[in-house]
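Submitted below is the structure of interest, expressed as structure tokens.
The other protein chains are all here in position, but one chain of the complex has been omitted.
Letters A, B, C, D and E mark the chains in the order given here, with residues in each chain numbered from 1 onward.
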Amino acid sequence: MELARMKKVEVVIDNTHLRLVLEILESSGVSGYTIIRDVIGKGDRGTVLADEPSESFKNSYIFTICDEERAKSITSRIAPVIRRFGGACFLSDVEWLMH
Amino acid sequence: MELARMKKVEVVIDNTHLRLVLEILESSGVSGYTIIRDVIGKGDRGTVLADEPSESFKNSYIFTICDEERAKSITSRIAPVIRRFGGACFLSDVEWLMH
Amino acid sequence: MELARMKKVEVVIDNTHLRLVLEILESSGVSGYTIIRDVIGKGDRGTVLADEPSESFKNSYIFTICDEERAKSITSRIAPVIRRFGGACFLSDVEWLMH
Amino acid sequence: MHIDLILQNILNPPVLMFFLGIFAALVKSDLEIPQSLSKLFSLYLLIAIGLHGGYELANSGISIYIIKVLTMASLMAVVVPIYAFFILKIRLDTYNAVAIAASYGSISAVTFITAASFLSSIGLGYSGYMVAAMTLMESPAIIIGLLLLSLFARRADSGIRWGEVFRESFFNSSVILLVGTLLIGTLTGEKGWKSIEPLFGGLFKGMLTFFLLDMGLIAGKRLGDIKKVGAFLLGFGIALPVLNAILGIFLARIANFNMSDAFLFSILCASASYIAVPAAMRMSVPEANPSLYLTLSLAVTFPFNIAIGIPLYYSLASLLWN
Amino acid sequence: MHIDLILQNILNPPVLMFFLGIFAALVKSDLEIPQSLSKLFSLYLLIAIGLHGGYELANSGISIYIIKVLTMASLMAVVVPIYAFFILKIRLDTYNAVAIAASYGSISAVTFITAASFLSSIGLGYSGYMVAAMTLMESPAIIIGLLLLSLFARRADSGIRWGEVFRESFFNSSVILLVGTLLIGTLTGEKGWKSIEPLFGGLFKGMLTFFLLDMGLIAGKRLGDIKKVGAFLLGFGIALPVLNAILGIFLARIANFNMSDAFLFSILCASASYIAVPAAMRMSVPEANPSLYLTLSLAVTFPFNIAIGIPLYYSLASLLWN
Partner (left out) sequence: MHIDLILQNILNPPVLMFFLGIFAALVKSDLEIPQSLSKLFSLYLLIAIGLHGGYELANSGISIYIIKVLTMASLMAVVVPIYAFFILKIRLDTYNAVAIAASYGSISAVTFITAASFLSSIGLGYSGYMVAAMTLMESPAIIIGLLLLSLFARRADSGIRWGEVFRESFFNSSVILLVGTLLIGTLTGEKGWKSIEPLFGGLFKGMLTFFLLDMGLIAGKRLGDIKKVGAFLLGFGIALPVLNAILGIFLARIANFNMSDAFLFSILCASASYIAVPAAMRMSVPEANPSLYLTLSLAVTFPFNIAIGIPLYYSLASLLWN
């Protein structure tokens, strides 16, 4: 069993702009990512209810495990998306089970 | 791109008492939070199944990113709720993308 | 309020093999775990869509908070599962609210 | 009780589907019904009986007889949790006794609906005011339970937020739906009902069949927990419904109900809540153990009533009415 | 407007269920309809009116009259968002003015369906081409809105990805479903319709009843946000629909529509989108505040049209046609 020091990048963004975030992840060459759809919450742009009439107003929560360099690059490219459309993004340290 | 050292506070609690946790978050002045509803799990109070007849028995998973001081205050106010009604609460370090 | 240094073990695995992971968690004596079902994502084995015809192809996301020793033992036992069937597993540090 | 009454009850698609669900759960099949579909079926059934009951109320109007039925219903909703509590106190602590007593003081709408569908399968109908009676019996047990708790439990602070309790008791989703649809059914009468009858009338038994498959799966998954409840509670989960039913039938006889009403009334008395009351107990009596009160009403009393209770109480009523 | 027209509209199961939903939301009941069920009802209703409309188109064929109706529909879809924008600009910034104007330039299918069901409850039918008209009116307002934005907003980069905007406007789910099912209904004609009529015809009003309960819950939860929109917008949310309806009726009169068509056309003009257009605005005009444009169309205009607009526009039309 080998554990590698990696970064976890977590993003919350509305479903409408999920595609932009995924494009960034794909193009930065991460090995994978996980998406939890239809999460709700509260932020600067108000409350996201459980029964928004349009699904595009609900949030998605995405995380990816990648090396520090990629994490920094992803974060810097996500920054303008979040500045414009809202959402949240944060990083932390994890140990990744190599397989 | 600017990254700030922050805390992530994570809480798992049954839907019935979610409201109490949200009241604590709201009143402590965090900038936002995210909720994933209807998660299941196992803890001291037994197993939460995927098809509980009443939704109030299912769990919700909430996280908020905030500064350390707020994190401590939230945790200390959530402690009695969890002691009485069950659930889980834990903190970790994150770097938050300022926007 | 007392905070204990613990590990968070996070696992993403398809629903088919969720059972194997839960067996490992149960037998290692963790105090609890939380499951978020039907998450989607992308990894070495391709993309998991939101509408897989069979639910066994969707992913589940599980996390447990436990002490370091248990975390290591769980990770080493999950390693062969992930090597064979795919998925992701990673560890991080948390402070756990004792109750 | 004639054996063919039992068969007549069991050889019905809804009841058989219930057993199919239990079977699938026991053999750990991957058969699963997503919770939003459970919600669809249960909302549908509540709305359907509410609208239909209201429509029939519009036809029948309010009479002394109906007021008598509703009075009896209120009476039993208050009395049952009290004596159930004292029986339970023999072996249990106050918290668990309260939670279980409150569950049995309330009702299970699905049991009522299955009984109504049994009635219709033997050619009898049911009256709209029985739906009103059911609605009346949903919530009082919560209040009674918490009153018993204040009297008997030595909690530092009572911890009961009465305001919230009342709101959650009387505005909980089934009460709101039943009261609302009863009213709507009454207000829109014949013309209203005809326009929605294909959905809320015609499909009724089919939807019940679908839903009981789901209930079978849910109850079946909890059958494993039965060993945790112990012999005393297991006996309680079967004996109390029968006792409640008998009491209900006698009261109905004294009050001169017609036989269908008496039978449905006995079902209301005999059935136990596994949704609204447990949810309320979780909030106000966290000390009580859900795997006792939930398992008992869902995995013991509900199947018992569906399979045996319905024909049993029906034949008891037949004895007194014929 | 006769008072009994209002009553006739309100004393319908669907409309009453809408109010029940609002009530449940206001008293903070735990009544909740999972979003996948909302989706079920809305998909069902769109498919049902599409298939039925197509079937009727197959019977009636295309005529000059129908082309006239469709032309008028297109005209209003272009004109309404423009004058709405200039009215809104009096008090709002460009971004919010665009988002709101676009919502009111488009339509609400549920309002249309409720109006159609009102027609049928007073013994009148509706024609298949009105569904086609509705479809035509769904998307132009998005394009018009973004054109206005390019003209009036001083954004560094316009930020509008026009390719995507067109794709999302004309292939959004309701447009695709309506166009698709209109075609399928036309192609499969009488025989096709008969085979699926029990689901898509018979259950129609019942499903609408179920869905309006859900819409009531959703609208009710947003009623609290009304104070945020302010008096100007509140007035706008009621006055503009009435203005649009009147304009629609006059155009219909000039173009010699029959009365049912005129009434439904006025409903289309008066109703505002709370799904497709807001979703498009979220993407292309993130500067606009959803709690203005969404609250206004969902919590103000939608309930107003359902409860008062329908009988009001109907009596306006009656005045001109009788």
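A few points about this structure:
Heads up, the rule we're going with is that a contact is a pair of C-beta atoms (placed from the backbone, for glycine too) under 8 Å apart; a residue touches a chain by one contact, two chains touch by 3 or more.
Here the structure is a predicted model, which means the values were calculated and not measured.
Residue in contact with the omitted chain (choice from E:H2, E:K39 or E:R91): E:K39. Within the whole complex, the absent chain has one touching residue among D:V80, D:I113, D:L203 or D:L251, and that is D:L203.
Interface with the hidden chain, as seen from chain C, comprises residues 14, 16-17, 38, 45-46, 49-51, 53-57, 84-86.
Chain D meets the missing chain through residues 11-13, 16-17, 20, 23-24, 27-37, 40, 121, 198, 202-203, 205-207, 209-210, 213. Looking at chain E, the residues touching the absent chain are 34-36, 39-40, 43-44, 47, 51, 167-168, 171-173, 176-177, 180-181, 183-184, 187-188, 191-192, 195-200, 202-203, 279.
Here is the rule we use: only the chains that are shown with their structure count from here on.
Mean C-alpha positions place chain B and chain C at a centre distance of 19 Å. With touch defined as above, residues shared between interfaces to two or more other chains in chain E number as follows: 30, 32-33, 35.
Chain contacts: chain C has residues 36, 92-93 touching two or more partner chains.
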